[in-house]
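Heads up, one of the protein chains got dropped from this complex, but the rest are sitting where they should.
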Amino acid sequence: MYNRLLKIKPLLMLLFLAMLVLIVGCGKNDSANNSTDKGQVKLVFQNIYPDETATNHKVMKKIVNAYMDQHPDVRIDLDSLNIDQQKLKLKTQASGKNLPDIFVVNASAQMKPFVDEGLLAPLDDMLDKNTLRQTFQEGILNYYTFDGKTYALPDGNNIGVMYYNKQIFSDLGLTPPQTFTELIDAVKKIKSEGIIPIAIAEKETWTGSILFMNIVLRTNNGPGFLDDVIAGKKTFHDPAFIEAIEAFEELVDAGAFQEGATTTEYAEAETLFRTGQAAMYYMGTWATSGMETSDHKDYIDVFPFPTVHGKGNVRDFMLAPGSAFAIAQNSPHLEQAKDFLNYFMLQWPKENFEMKAAVGLAQHVDGDFQKAGYSDISINVLNLFQTVQGGDLAFDNTMKPDVAQVHLKAIQRLFVEKVSPQDIADEHQKAFEKSYAQ
Amino acid sequence: MKLTPKVFSVFLLPALVYYLTMVILPIGLSFYTALFDWNGIGQATFIGLGNFKELLFNDPLFWQTVKRNLLFALFSMAEIPFAFLLAALIARFFRRGQRIVAAYFLPVILSAVVVGQLWQAIYHPLSRGGLLNQILVLLHLDSLTRAWLSDPNVAMYALYFVALWQYLGYHVLIQYTGIQNIPHTLQEAAIIDGANTWQIMRHIVFPLNIPFFKISLILAFIGSLQAFELIMVTTGGGPAEATEVMSTYMYNQSFLNLHYGYGSAIASFLVMFSLLATFVLNTVFASLEKRYDIGG
């Protein structure tokens, strides 16, 4: 939108240019171009795997290097950023229409603004090459499809589960709770032994939100609550939503979470659980690979979130379709970018399987996990995947960002204050009406 | 002296043009964007002063952040006399005082990530080994222990304190520079005249140091308005918005809620607000300086 203004006021730009010439002569530099000295095509691959010692970065680098070996005419530059900065950078670039060739977006509502603006290239033609489409699990691409066109390819597909420490449970004579009442009882018992019942990283507000939404998934007797709200069939004053808030407050009151939960970071909460300081940990199944390296890994198992007051189905899960790779519509090398991403996604499951990181992929994996030496916890998680019947996406993948922010903060408030469920529902409803009225 | 065209074009014009394009132009664009309903990516709709109306009259959360910023500014400014005293003591008693000042300055050098991580560990709840809580227990003040950064009633104050701690050295450095700048001959003459330390302070050091009080005050004010990184690293504005300040609120609105136009309105408010405050400070000090007949 600044373009318009800048056209009106070219004088300032001119002055600035004059300044540049004064100071630096010509500031042009080869990296601003899209090809290299050797006449190679240069693709910028912006990604969220910054840690070179982490498996995801190693897998990515291996595939990228293999591709460049086969295609000496293409050079792929990795711009690896941590996720907060990547999001900010991508929004800035989207606004300036200078997106990198390949980048990362999030499923559903979070990528919609980019799709609406026509910034993402449809990938259907490329999905049909080399039977790439068939490698994906059924239905998963729907989360990245708008008006029949698929715009991004996910790096993973996970579900929300409760990890628990078998050692602590058996020491206290507990079994995995089947109902919410049993969960509350277990929490109280564990708490009385001076152990943290459930570790949570509520500084990152989405962690409390997916746990809460899993309760909604139960009290609503099945998936689709938020979709119904958007469709105008329900409101946030629905008994299912109120009941979920009450249940969540019951958890907080029972002392389910560690002290100072709202400043606990992701890795911190996971460490509390992995080192046996906490008995349970509600998280997406992507956390499994981290458990593999824990000293306590033989004591770690999973159970699905229990039913709440007799409602819901334990085969419904919070679904977490992963972040996904997209290609800029205005990339000067659209075809090469598509060709590369096609290769990349075909190799992705194979390479991850070899690196023992294939739990929670969005694609079918050829290979015997047991034989490949995956641990019990991985096998158990994979078995749980087999039971999935349906479920909901996270709040921020379903509703517009501004409503999602109100929701995330409202849930965080439940950790530190006594708020009436009615007020929380009001807050949601007001934000929803304001945002969706437009 | 009179400003000649030559002086103007050599000293002022290049810098002014550079500054206008790099800083003032984005400010102007912020004001311009604030007139739109815009998510930062797609089409923008012109809504006139709609964002400002909403911000000033219909957003209680925003005024909360303004209040926190003002309180923050107040605390930061209250620290300056203390910094001056320290700087004066160091200058009085140490021949190589700059080394001590350098040590005081260390926390300023460390990035917000380090400072945030450190203080999170200090403020941890007792059950997780927080240093402050352990000290309180040692002092038999068990009733005061709490999760300092997760308690909405104290979290903001806990963060104010971190900022005061971190920026003490900053103001000590500025005050020390100021004190060093006072010609030694003046003080030596005063000592020969039989003045004592207090009299030298009162009649020489203090008045001559007024420009540096002004710098410190303005920087304290501005710094307290920014306070972005520390909050993002420690609490992220939580729990439940209890530590949200103007800058974090602007960031959240612009980049998380995708209300970029609204975020720009907050940014514009910030610019106007600080300009006004700086102007007031500057005027107050101009009269002070006149009274003591310095500069100008």
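Every chain is named by a letter (A and B) in the order it is written, and numbering of its residues begins at 1.
FYI, a contact is a pair of C-beta atoms (placed from the backbone, for glycine too) under 8 Å apart; a residue touches a chain by one contact, two chains touch by 3 or more.
Just so it is clear, contacts and distances are computed from a predicted model.
S.K.: Out of "Heme exporter protein D", "Sugar ABC transporter permease", "Glycine--tRNA ligase beta subunit" or "Assimilatory nitrate reductase electron transfer subunit", which one is the UniProt protein name for the chain not included here?
M.R.: Protein name of the absent chain (UniProt record): "Sugar ABC transporter permease".
S.K.: Hey, which of B:55, B:179, B:231 or B:258 is the one touching the hidden chain?
M.R.: Spelled out, the listed residue whose C-beta touches the missing chain is B:179.
S.K.: Which residue from B:112, B:136, B:154 or B:288 sits in contact with the chain not drawn here?
M.R.: Of all options in B:112, B:136, B:154 or B:288, contact with the hidden chain holds for B:112.
S.K.: Return the single residue from B:55, B:168 or B:258 that touches the missing chain.
M.R.: Selected residue, touching the omitted chain: B:168.
S.K.: List the chain B residues touching the unshown chain?
M.R.: Per the touch rule, chain B residues meeting the hidden chain are 1-4, 6-8, 10-12, 14-16, 18-19, 21-27, 29-30, 33, 40, 86, 89-115, 117-118, 121-122, 124, 129-131, 165, 168-169, 173-174, 177, 179-181, 183-185, 187-188, 191, 200, 205, 208, 211-212, 214-215, 218-219, 222, 225-226, 228, 247, 250-251, 254-255, 260, 263-264, 267, 270-271, 273-275, 278-279, 282, 294-296.
S.K.: May I ask you to list the residues on chain A that touch the chain which is not drawn?
M.R.: 2-3, 6, 13, 16-17, 20, 23-24, 27-29, 31-32, 44, 46, 48-54, 56, 77-83, 85, 88-89, 92-93, 95-96, 98, 100, 265-268, 271-272, 274-275, 277, 286-287, 290, 323
Heads up, the rule we're going with is that only the chains that are shown with their structure count from here on.
S.K.: Suppose each chain is reduced to the average of its Cα coordinates; what separation in Å results between chain A and chain B?
M.R.: So the centroids are 36 Å from each other.
S.K.: For chain A, which residues are in contact with chain B within the complex?
M.R.: Going through chain A, the ones touching chain B are 1-2, 5, 12-13, 15-16, 18-19, 22, 87-88, 91, 94-95, 113-114, 116-117, 119, 202-205, 258-263, 400-402, 405, 409-410, 412-413, 415-417, 438.
S.K.: What residues on chain B touch chain A, complex-wise?
M.R.: Chain B reaches chain A through residues 14, 17-18, 20-22, 25, 29, 32-33, 36-44, 120, 123-128, 147, 149-152, 234-236, 238-242, 252, 255-260.
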